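One protein chain omitted, others in place.
Then we have chain A:
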Amino acid sequence: MSDDINKYFNGLLQKVSGLYVIQITDRDGVPLLHVSQEKNVDFALMPSFIPTFTTACDQAGKLGLGRNKTIISMYSNYQVVQMNKLPLILTFVGAENCNTGHILALEHQVEAYLENIKLAVTEA
């Protein structure tokens, strides 16, 4: 099962040009799945990276626009798309010119696979 999921996310990584990393963690940043291209993007694994997103998400929820679903952060060399799929956090790291719209469109495609991981997290 986990092999299937790994294979699927590796396939996704190949489909979106300029996408370096897909990472699934729990809300504390514990990595559950990590697939990456050869390019090393270490910052996505920094211990403070995911909890910072969780905090930002909670704060953004207070703006009165409803629950925050996605945060897109553009940097000079990278772009980071993080999706709030509690109890999971989905993180995509890509090149600065990577197709953001394509990454956002993956949200619905991965839903079925996330259900399996969610189940494992909630049971643990």
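One rule holds in what follows: contacts are C-beta pairs under 8 Å (C-beta built on N, C-alpha and C of every residue); 3 or more make two chains touch, one makes a residue touch a chain; residues count from 1.
Throughout what follows, contacts and distances are computed from a predicted model.
You can't see one chain of this complex, but its UniProt record names it "Late endosomal/lysosomal adaptor and MAPK and MTOR activator 5", from the set "Dynactin subunit 5", "DDB1- and CUL4-associated factor 13", "Large ribosomal subunit protein mL44" or "Late endosomal/lysosomal adaptor and MAPK and MTOR activator 5". Screening A:A60, A:L104 or A:V121 for touch with the missing chain picks out A:L104. Considering the complete assembly, chain A touches the hidden chain via residues 16-17, 97, 99-105, 108.
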